[in-house]
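Every protein chain but one is kept in place in this view of the complex.
Order of writing sets the chain letters: A, B and C. Residues in each chain are counted from 1.
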């Protein structure tokens, strides 16, 4: 599995599985001179932590992060930053049964086919706990982007049929609501919907969205490492995401050119767009407008009703999944999306620094 | 722009711009021993060639491919394959005007911001002609996949409000219809819709879809190089694509877990899925089922009605775009999607070969 | 410092500095199914451990390795393997003085120029302790290569003017002698030489060599990732190495073609070479013969005699370095060389698996 590294210059490598000793990430290429402490990272990890509300698994994990290298006297040194979170609440016994069959909607079967066997405890590497490394690294990317005047904000756009009202977008609600919705009212309706699904031993899907504000024009590397292409990969790599949209996304396929084009105009001496159907990216390069990304997330595959499946030995069986599972993935995945967007953008910004001879000459003072 | 290389082991690098001398691609890492001639590639290029119907630009280009290296006595040698197509019908004069302003919906502004200036002739590197390299390389990937029993089939799913009827999927229609729809009737309706849009100096969007059949289970590298993540990047990197879906895609966000999970069952001694909501990928790894990818494509940004924009010198102006432009991007992009899917899958299959010690031992006969 | 990752398919990322909390490595892409426990790795770490003889620093470090992920029920799972070694015997006080000036022959000045400041404790990331990650990962590579019938053996070829007599190569001596020489007599002479240098507050250089036996022909990727090129990078990246030779190495520049060419002949139905001037590599690809690599290592830059240098504030000063330092680098670097050779070869062997269509077809059973 040589697929656990992400990025070209700001490069992260995550490791760890649900019920191993620990999980973590190594960030290689973090620029020197960033003020950094464990609390900077912890606040992001706390947003994905389980056990904090009625809609997350009751598994209790502190998920306390430790900085093992790369920071000296409170600042990053430019050398690899190693971050680790110990697993403390693994109950392997809960999972012993699933060793023998393939859970529908999960990666049990595909891991077995690829590797010949699998760490079945809690899904092993395919568990949502894998995202701890992404979030820990992403917290650093977010902090660095803030130093460049850029903010990344992800939130729940909808849960089943309940959507946040974007007319009354409430940034503070994102961290306060259980659903991570930017809308207190929708949060309430969504919770009711979730309670019902849970009562039916079922789970629900949802949509998450991310806004990146303050991005300068010029970021992204055509033709394969376009900014939207890199974001699509980053977001689609989050477990359970099945679709990614940029700007107007799917809606563009039903539009006319005259409706979809964003006219340019001048504002305070700057070129701006009158609308933002493009979602801040034109030709794979940031256009200076807010970048808008959306992701569709499938319902939690672990549901408690009876399901048809097969055993490892090839018998058709019926199973009822036990254990501790969220009835919806979205609220805890929102911070993962935020982090993946930050990691992607930051890396692209570093790569972009060598796009022009005059910048290089200025950098090297020639 | 160090973003013109794609792939890890089957690695392609494309080059060339709309009105340069030529366009092409270098394929580095094509396995030795594949029978290959120019005609194998030409038939794919012919599918994206302009000037073949009323709905494509009247620009006439032969787009004849030349194999410059890497093939000896009719077989690939394992060394880099260089493919080139000369530009023959550039009319730079048509484009001289657009040097001075930024076309809405195009990459003119973002290229200028990134690089300080741009090759404005026909969009330069941001032109659709950039995809010639992708298609030429993809033709080889498709041929190689066929040797492994895998077929990749892309087609137009919808044009504006007109959708192909998938109940009567007609594979032969894809190459016969002007719209690349797998449905003769829908093709007719779509053409009428396009004629109307064109009469209004407008353009339309659409949806394209790709089915990959015969893929073994086990392909894809969690956690960042999951097969769906890599496909998402590959497809989103095609100009004008604004959303990518895998399997049920966007629909999953409105579903319950009990609706979305695919039950496993046995068929002829093989594990199969009763349904394919997953689109052939679970946990980022192929599950042995048909892989299904969908892309939403925006309307051609070059429309002939008057538009508001700004000049390079910062004046708000109104422009009317001239030149030769397709009223819809989808039909010619279908083969590009097919090729990007093939390139992504083939590369992932080569990477997957080292996933298990026993396979490596068998390969090296130990 | 995005330079801490090595390899394409068997990819390692090392982290940690001399006086941080810990050092470690993440191996991403280790094939599934390899039996692995901590003792497999520990025996390699013990070979580079300080404090084991009179010619190494008296700093006592246990360097006990912990496997944090990627191994389940005694076998590698194909997911990232995270290995960690805690620092236990850091004495930061010893190094506080060197914060203020640049030690000759060390990286203090260059780190300051690059990053703006540095973790000066024990050299930070530029310390020899950085190689812990390399050795831990290399131990796994060595074990995997053994499963493929390949052995990697590094040793000290010479220390100052004292060379091992290769006519009486004694493999067992390598692990038994303090100098890691394959020759008990040379070991004795070398120790005497070292004692004298140390008495003069000085340090000495030396040569290390590595033999790789059992490598099949065909490994290496022309034209940039040739096996010898990759080995050269791997070995030159070890601190203090200033020259790398393959086969006859430097000697070839004084030879005639008729002396340097290795004639081919048949042996037991196999093509073999009558001599091995090439060092087992022709055209950047292994030729089936023993691979021979040699590295020239500079004397330990930390010497206890007075030296001229400058302070951070730009004054010319004289300094006497304190602390705990080996009078020679080679004996402890030998295992590092062995590990870097193993990592390079193994990665190249995995990449080579996709060189031919027929192998791929066989792998995927088509």
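As a convention for this text, contacts are C-beta pairs under 8 Å (C-beta built on N, C-alpha and C of every residue); 3 or more make two chains touch, one makes a residue touch a chain.
Computed from a prediction, not measured in an experiment: that's the story for all the values here.
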Of C:185, C:261 or C:361, the one touching the omitted chain in the full complex: C:261
Contacting the left-out chain in the complete assembly, out of C:149, C:249 or C:323: C:249
Options C:282, C:342 or C:360, residue touching the unrepresented chain: C:282
Where the unshown chain meets subunit A, residue by residue: 8-10, 29, 31-34, 76, 78-79, 144, 147-149, 216, 222, 349-351, 353-361, 363-364, 366
For subunit C, the residues touching the chain missing from this view: 1-6, 14, 102, 104-107, 109-111, 113-116, 125-126, 130, 158, 160-161, 197, 202-207, 216-226, 228-237, 239, 242-266, 269, 271, 274, 278-279, 282-288, 296-303, 305, 307-310, 314-316, 351-352, 355-356, 358
Residues of subunit B (touch criterion as defined above) contacting the omitted chain: 1-5, 8-11, 13-17, 20-24, 26, 28-29, 32-33, 66-70, 72, 75, 77-82, 84, 114-119, 121, 124-125
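Definition applied: only the chains that are shown with their structure count from here on.
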Whole-Å gap between the CA centroids of subunit B and subunit C: 44
Multi-partner residues of subunit B (at least 2 other chains): 216, 222, 351, 355-356, 358
